[in-house]
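Every protein chain of the complex appears in place save one, which is left out.
Chain naming follows the written order as A and B, and within any one chain the residues start at number 1.
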Amino acid sequence: MTSRPIATTRSVMGVPTGRLAVWWVLASETVLFGGLLGSYVMMRLRHGAWADQAANTNTWTGAFNTLVLLTSSLSAVLAHQAAERADGPKAARLLRYTILGGGVFLSVKAWEWTHEITEGFTITSSLFWSFYYTAAGLHAAHVVAGMVIMFIVSLTAARNEELHRVENVGIYWHFVDVVWIFLFPLLYIAK
Amino acid sequence: MSGLASHPAVHHDRGFVTYLWSTDHKVIAMQYLFTGMLMALIGGFAVYVFRMQLAFPGQSVPLFGRVSSGQYNSLVTMHGTIMIFWVAMPVLLAAFGNFLIPLMLGCDDMVFPRVNRLSYQVFLLSAVVLVASFAVPGGAFGGAWTAYPPLSANAAYNLTRYGATLWVVAVALEFVAFLLGGINFITTAMNSRAPGMRMFDVPIVVWMIVIASILFMASVGPLIAGAVMLVFDQVLGTGFYDPATGGDPILWQHLFWFFGHPEVYVVLLPAMGIVAEVIAVFSRKKLFGFRTIVYTAVATGVISFFVWAHHQFVAGIDPRMASLFTITTLIISVPIAEMVFCYIATLYGGSITLATPMLWALAFVAEFLLGGVTGIFLGAAGADIYLHDTYFVLAHFHYTFFPIAIIGAFTGITFWFPKMFGRMMDERLGKIHFWVTIIAFNVIFIPLFITGAAGDHRRIFDYSGFPDLATPGLQRLRITATMGLVSLLAVQPVFFYNFIRSMVRGPIASANPWRANTLEWSAPSPPPHGNFAELPVVYRGPYEYSTEDREEDFWPQHLPDDSPTPVASVGDRRSA
Partner (left out) sequence: MISWYVTQASSYAADVDDLFLLIALIVGAFFLAAELVLFWLIVKFRARPGVKARYLAGEKTSETKWVSYPHYLVLVFDIIIVAAALRVWFDVKIDLPPAEERVRIIAQQWAWTFVHAGPDGQLDTADDIRTVNVLNLQVNRLYHFELHSKDTLHSFSVPAFRLKQDAVPGRSIVGWFRPTVTGEFDIQCAELCGIGHGLMAARVRIRSAAAQAAWMETAPRMPQLAAVTPAVTARRGER
């Protein structure tokens, strides 16, 4: 494969290139979720009747999932610390706990959605639910993507290689967490 | 065969597969360029067919047959969609961005070569999906490139069920491709400049491409969200845009144009950057007000986020909002005007050579001026009540988009061809192609300003049903426009012939045939894998032309301060 170009080793801004790239990715993701959630908020304000639908979301499940994500972000932070101390295998292990947290999040969500769908709250049953599944679904897709990337990073980290990637994937994971922190009140608490 | 084919990549030597799987930014640039050029043929064929229908309604169009009203809508939709997303963006942003940025910054490649390769692969996939939509039952999407719901969300309305979904998927993939590409452009430009290269030593075209990439990344998100909602409406039966379920068709319009307006600057800025480079080189002058140009480009980018609803003046938005958007829309004309004035001022006191690239660059300024001033009519809400959705709008945006996508592309291709392929293009063929294209372009669109002001509304396949419009005078204008188009298309083979023949058998180009300052001209023509034998160090800005007290009228960026400009290594291929 191609060896890494010299261009990658330069750092005129003083910020490592990989981290700079992740921040730019997050900027575009922010507008993506911002657009979706902004649309949701505007429509929600116009449709008071959606409160009846929103009453059927399970706040406790949402809260539990929030806790799960926050905990997984904690292990991502610890993974970064381990990477800083050049302890690749430990960082890899902590990253895998984060992946596990993501897995728990998705499992809970799967159970939650199954329950809601069997109750008749499908993506087409009301525009509230359309937004609910679309927003949470887009978020879940980002969780899956994060888990995959994190797994790949953990493989090289375990060999003590490319340890800077641990921080970068951690930053992405924190973003996924932050999006959920906006989703949770909008979808679960605003009733 | 010369060009890249004679420089096999260092790591593989497997011929064709090398080019499919290369991470070299120059190869990726060529992939984008050729794909864009191919898509232009499809977009050009589409407009040929529907303009023939307009000139000779109901008659069989040579190479196509009779055009039904449904096919007309599909052709119009695909022409607009292809030209913006699959021609302007890949050629101006991705091809020139990929080719120039590492070279002009003195790098050996982009900082994320594999992400770069992925971006092209996603882009290619998006093109395949889009072209495939011509072949599905119902045909290509027929809801205009703006895809307003409920028409676009409901197959019972648009009658192009599969085409509509493929269209949304193709556009979404294209967006992902450009997000991936943008990451490379922005981070490479921010972080990987050559030693000694300060912010304002970076050439204007790199600035413009980077600002455009930032604009794109900041504006496309809401439309991706909107596209997800549109696809769900089409496929799952959700009602995001359906009033019957509490949805709102106007929501799409806001999401679309919030992106759509910055998007025009996403393609404008790279074109202006290319034109600026050429004007400086062929007038042997420092770019007038370099910093001003950068600041006005940034200002334009920022203001572009606040003008979007001028596309929606009569759409049913609160009319008081329209007043606000008239003000912001007219304000945006100020920084753009200043940029154009700076370009014109660059010519003052110059030593101008009218080589083919310079002809294109000057034509850009001359034609874009008309596009820019006609925008004022449309931004002024009171006039837009009448002009909205007429051919006046169409003529306005072709006087901006054609300079951007076509003139800008030809400017860049004729200028950097020697660097890309190691050979010179033929000047005589270049000039014939230039003059016929430019004259034909004006013959197409001046009549359309008139038919638009006379009431011709858009996306109509036959005006015979409208007594006020079915007049011989107006039909003569429509036919004139079509004849202009046919001439325009007829002369393009001259360009393709010139392009291919020069690639294969053109005179060998030296490293710096135009006697220019920027770093790409210090690399061989074409540059090998890794670009520079020794990565350059930068000592000055990019536009030190005709500096006083120097013998030569150019002073390359990479030359140490105390050394004279070496003429021997340049090779005199100046054309007049």
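Everything that follows uses one rule, which is that contacts are C-beta pairs under 8 Å (C-beta built on N, C-alpha and C of every residue); 3 or more make two chains touch, one makes a residue touch a chain.
Computed from a prediction, not measured in an experiment: that's the story for all the values here.
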Chain not shown, its touching partners among those shown: B
Chain not shown: contacting residue from B:M30, B:L166 or B:V340: B:V340
Residue in contact with the excluded chain [from B:I460, B:V491 or B:V537]: B:I460
Candidates B:G44, B:P90, B:G106 or B:P150 - the one touching the absent chain: B:P150
Hidden partner chain, residues of chain B it touches: 68-70, 72-73, 142-144, 148-151, 154, 157-159, 243-244, 249-250, 283-292, 314-316, 319-320, 322-323, 326-327, 330-331, 333-334, 337-338, 340-342, 344-354, 362, 365-366, 369-370, 373-374, 376-377, 380-383, 385-390, 450, 453-455, 457-463, 465-469, 545-548, 553, 576
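Convention: only the chains that are shown with their structure count from here on.
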Distance from the mean Cα position of chain B to that of chain A, given in whole angstrom: 35
Footprint of chain B on chain A - complex, ascending: 1-3, 5-8, 10-13, 15, 17, 20-21, 24-25, 27-36, 38-39, 42-43, 46-47, 123-124, 126-127, 130-131, 134, 138
Contacting residues of chain B [partner chain A, same complex]: 11, 23-24, 102, 105, 107-114, 179, 182-183, 186-188, 190-193, 197, 217-226, 228-229, 232, 236-240, 245-248, 251, 255, 258, 530, 535
